[in-house]
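Right after this comes subunit A.
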Amino acid sequence: MPTIYIDNKPYEVKEGKNLLEACLTLGFDLPYFCWHPALNSVGACRQCAVKVYKDEADTKGRLVMSCMEGVKDGMRLSINDQTAKAFREQIIEWLMTNHPHDCPVCDEGGSCHLQDMTVMTGHDYRRYTFRKRTYKNQYLGPLLHHEMNRCIQCYRCVRYYRDYAGGDDLNVFAAHNHVYFGRDKDGVLQSPFSGNLAEVCPTGVFTDKTLKEHYTRKWDLTMAPSVCNHCSVGCNIIAGERYGELRCILNRYNGDVNGYFICDRGRYGYEFVNSENRIKQPIIRNRTGEAASEEELMRSMGTILTHQKLLGIGSPRASVESNFALMQLVGHDNFYQGVSEAEAYLTRKIAGWMQTGSIRSASLKEIEQSDVVVVLGEDIWNTAPMMALAVRQSVVKTAAAQAAQKTNLPLWHDAAIKEYVQDQKGFLANITVAGSPLDEIAAHQQCLAPDDIARLGWAIAHELDASLPGVSNDESLLQQAQAIANALKTAKNPVIISGITCYNESILTAAVTLATACHAKVGFALPECNSMGLALMQAPSLEKAVDRMQREGDSFTVVVLENDLYRNISATLVDDFFSHCRNAVVIDSLHNATTEKAQVLIPSATFAEGDGTLVNYEGRAQRYFQVFVPAEGIIKESWKWLWHLYLLKMQAGNGHDHYPNELLEKLESVLPQFKGITKSSPPRHFTIHGERIPREPHRYSGRTAMLADRNVSEPKPVQDNDSPFSFTMEGFKGLPPAPLIPFFWAPGWNSVQAVTKYQEEPGGSLKGGDPGISLFKEPTQTTPLVFHEIPEAFAVRHQKWLLLPQYHVLGSGELSSYTKALQELSPQPSIALSAEDLQGLGVEEGSSVQLKINGTSCMLPVKIQKGLPKGIALVAAGLQGSPVMSWGEWGKIDGMTNGGE
Partner candidate 1 sequence: MTVTQHVLIVVGVLFVMLNIAAGLIWVERRMLALWQDRLGPNRAGPLGIFIVVADTLKLFFKEDWIPPFADKKVFVLAPAIVVGSALLSFVIIPFAPGIVVADLNVGLLFFLAMSSIGVYSIVLGGWASNNKYSLLGALRGASQMIAYEVFMGLSLMGVVMLTGSFKLSDIVAAQQDMWFIIKQPVAAIIFFIAGIAETHRLPFDIPEAESELIAGFHAEYSGMKFGMFFVGEYIGITLISSMMTTMFFGGWLGPAFLPPWAWFFIKTFAFILFFILLRASLPRPRYDQLMETGWKILLPLVLVNLLVTGAVALWTRG
Partner candidate 2 sequence: MFSHIRTIWLTFLHLFKKKVTIEYPEEKVKLHPRWRGRIVLTKDPDGGERCVGCYLCAAACPVDCIALQATEDENGRRYPEFFRINFSRCIFCGFCEEACPTYAIQLIPDFEMGEYKRQNLVFEKEDLLINSQGKYPGYNFYQVAGIQAGVKGKGEGDNEEPPVDVHSLLP
């Protein structure tokens, strides 16, 4: 460990870092703009100047940009040197000459890096009296607002958008002091990671447009650590509330999972919480006055629960606690997964393999740090966007690491490395059904039918380990397999990524076999935020529940937990299901087709109104915390309702309330596969120096006025019995433990850049370790998983198409689709075929075709999917209005009805 002297005091720092990183790690406040831990240094803004001295005797020293100077043992530098300070102040003054007088109307105000840095350098008076430069703004779509006047030309936006996220429709234009950051013309930013620009931009050029609709300053938000519930990656987020409305989602740094960024579905998909469509009151149907009070609800539920057999349908988007509480209520044998048989089967398989410990799942960070990635059959760009971004980083970083090794340049020297790397890339083999935006950076990309993908996987495995069965003599397949196998052979940290959207078990077994053969980690993208948690409960599928209903007849009362069954299996089956049940009790937060069928409808809390634990694709259990108490006090977490119902059923009148931790302890004892889940967050009684952790920043305003229109006497603040947080601004003011960070703030650091103060080092893990507990054991010397069945090559069937779902990154989320902005960006339901198939059908792109499967049919506009193999039809799935069918089956497409309707 080198020792450096900062203002004549020795400090030990990590090797290979630059001075800026070293100073920030040591806790010094050094201003910067263009440097970002995820984007590294380019030395463009000149803001982080420090003075470096030759030796002890040197009193003059020289100014250097700390982000461009590596750490050397014995180095002497000064942060507080007068010249360095004056230089930094001068830089800010120059930046401010053109910065508009906008702070009061700027959404960045109060969480603005430029404000922080201006205060930090001490520039407080404007001497420049000449005219300010102005720019015209652009329309960048419904997610981001553009206000170009505020730009300070740090280049972070294009470096993030182009280099990091791989977008190509944001760029820098014009010259000298007229440089312009935007698109070539007005239009929607195409990257699904564009929302991060709002956090990357150190000032207010790019701001969150949905926040603008109900703007609130950062200091006025009631915030709590949360976990994104829009896909299986489980990115950590901060959700902010004001006036009983969820206002915005911010990234919550987690070094192992999402790091500094989240995707747009996660950032903008929050508005379902404020939706008009919310269920706000218990409803008991088929009586006069359907809205019921809690008392009436409990009375009516009491008779149902004590006299009838129960059957529970769980949900992959409900927390582990809620699913478990339902299992407790209905009994283990009457608990069903609430997803289609195909999905339930595959997710159970994956969970089972993971539990053996023979293969290890890769966290996003491990994917980022891998040197070879093979994607088998999953369009992760659309089903697990942040995983795709991690794969992109692996490709970029591998090339950078190679360049650094060859040139002896430090890795943080971004511009120099980029210059050397040019178009070189790390190895990514992206094998999908219909291609994905990741193909651009893939060394090897191919579109194959699911069975062929599995065969390719087997072929690669055979190349790596000759003892495994080989694939028959398919020359081109073997050639490709060899190329990929060669890369895998030399790889140090390979990762195999797959998923279930091909609804093909042999792809998964191929991926596992391949991973075992090259000692790779695996990442299986799953459909929903708690798919893994639900799969671990090892319950049968929804179809099994339908079967049982049909078999045992009309004796069951069904309890459906946060699940729109119509999104999982075909409508006819669900209708049949409900026609057989005696009573349907549905617990959900939003009205949907399933809640229409409910005799009793119970309002449940969304992720922002309740506590719970989710298990992400890698088996990481992460706790999310209640952000605010809904105005309708009757809205409660599902597990709270289910626990009350359980007490009602047991007729244990004075049973006490259950808390998340107690439920999880019970879960651990009933289902040992969940062992360790209680450690995902500190218990509810956790305090620091006897103080709870406040959800509100210490500048929170309006406490004595916000409710004064209703009653001038302020109500007592609500007590939180479920978590170590308080609903007020009172409490512990220092650094909370990593799972309990409600917001990032440090003295002098009001913007998101304050996260540095919470990390071990910039870009490293949070102090005390990144949150989340893995439920899977460390790999041990267990017998490897062995499979033998290699599928036959895919054969096109006459007049029939293999139906597979096509998801859309922004449009396919059930809950996120309630955000107006995402709805706008979501595509219309359609069916995609290869160009040849379309020709064969004799229809034109854009016209409607009829899709028939299992006796049902639907009309969809057709489009050409480039690269899609023949004989496969991709149906847009998960969108509002998309048909639901059993994927992986064969359907008929009739083009003749064109125009006949």
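Keep in mind how these were chosen: all candidates are chains of the complex that A comes from, given by their letters.
Here is the rule we use: a residue touches a chain if its C-beta (ideal position, glycine included) is under 8 Å from a C-beta of that chain, and two chains touch if they have at least 3 such contacts; residues count from 1.
Please read these numbers as outputs of a predicted model, since none were measured by experiment.
The candidate from 1 or 2 that touches subunit A somewhere in this complex is 2. Contact residues of subunit A toward candidate 2 in the complex are 99-105, 109-110, 129-137, 147, 149-150, 173-176, 178, 180, 212, 214-217, 219-220, 243, 699-706, 708-709, 711-713.
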